[in-house]
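Here it is, the structure, as structure tokens.
Let's look at subunit A:
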Amino acid sequence: MGVLEIHNLRKSFNGTKVINDFSFDLTELTLNCLVGPNGAGKTTTMDLITGRQKPDSGRIVLRGDDITGLGEHEIAQRGIGRKFQVPAVFRDLSVRQNFEVAYSRQTNPFRNMAGRQPPGFAPRLAEVTDLTGLADRLGTEAGLLSHGETQWLEIGMVLMQDPAIMLLDEPVAGMTEAEIEKTVGILNRLKRTNTLIVVEHDMGFVRQIADVVTVMHMGSFLAQGSLREIEADARVREVYLGEPEV
Partner candidate 1 sequence: MAAAAVAAPHLWLPTTREAWGATLKKGEPIKVGLLFSLTGQLAVPEEDSTLVMQYAIDEINKNGGIAGHQIQPVIIDAKSDFNVYSEKAKELILREKVIAIFGCYTSASRKAILPVVMSQNSLLYYPTCYEGAECTQNTICTGPLANQHSKDLIPYMVKNFGKKVFFVGSNYVWPKESNKNAKIWLQNAGGELVGEEYIPLGSSEFGPVLGKIRDTKPNFIFSTVVGASDIAFHKQFKQEGFKVDAMPIASLTTGEIETKAMGAEFGAGHFLSAPYFQSLDNPTNHKFVESFLKSKYGKNGSTHYNMEETYLSAYVFKAGLEAALNKTGNIEEVTSRMIRDVSGGVKVDDSISPEGLIWIDSDNFNTWLKPKIGQCQADGSFKIVAEAKEQVAPDPYSIYPNLGKCTATGLVAPDGKARKNVI
Partner candidate 2 sequence: MTRNLYHDKRAQWLLYGAVFLALAAVPLFVSDGFLLNQFATYGVYGLLALSISLGWGFGGILNLGQGIAFGLAAYGMAMTMQMQSQDPDSNPIPPFMLNNSLDHLPAFWEPFWSTGGGILLALVIPTLFYVVFGSLMFRARVSGPFIAIMTLAMLSAWYTLILDMQPYTNGANGLSPPSPLTVFSTQIDPYSPTAYWIVCGLLILATAGTKLLTQSKFGLVVQALRGDPERVRFLGYNVAVYETVIYAISGFIAALAGCAWVMLVQYVSPAQLDTNFSITMVIWAGIGGRLSLIGSILGAFLIQGGQSYLGDQFLNTWLLLLGAFFIVVVRVMPKGLAGLLELALGALARPRRGDGTGARADGAALPAAGE
């Protein structure tokens, strides 16, 4: 039994079946790469898991708890963190303030008016800044960070949430080689202590981080296994050869 189970998920937009009977299990403390050609439904799956879209049918179960149809913030509170493809940080706040907002153990607005950060913030911040290497950028306005730094900031923000599962949508899009290398390091450290789903196109990157690879095609589950098994899979080859981009 996985930490996150998806059963027979379906979702259509204007009659087009975007997610079609998709099922999936996520094992604790693994890094699962979700791959598939454009339009396979990867981002929509993310949207459905995090509550941004509501499924037409099917169930999403987190640690035995049915979270289907809950609001985004409720799902986030139950322990699913998400990083967007286009990095979404609060550009006019400082890096430190971004982390403070992300430390969302207390979400009641009236309790938060009291001002102080809940206990545990400082050690968590130290851990996260150490991991992301942003310790000396804490005072900088987030809008002034480089692209790579912004991506790490957002990963850091998701970590501040201390989620049971992290969903990362194309975390290395637009990064330089050196930045990708650093991100690989971060993710490989993370997967020792966290459960992750990473949506990615870049197979070279997938090779360096993935424990398990899941392939989606036309909104359905196609194959799952180690990267080697996937690369040997005939159906996967067929799907990918049909598409020019890998």
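By our rule, a residue touches a chain if its C-beta (ideal position, glycine included) is under 8 Å from a C-beta of that chain, and two chains touch if they have at least 3 such contacts; residues count from 1.
Regarding selection, all candidates are chains of the complex that A comes from, given by their letters.
Note that the coordinates shown come from a computational prediction; the quantities given were computed from them, not determined experimentally.
Comparing candidates 1 or 2 against subunit A, the one that touches it in this complex is 2.
Interface residues of subunit A facing candidate 2 in the complex, by the touch rule stated above, are 50, 52, 71-73, 76-77, 81-82, 84, 86-93, 97-98, 100-102, 104, 106-107, 109-110, 112-117, 139-141, 143-144, 157, 161.
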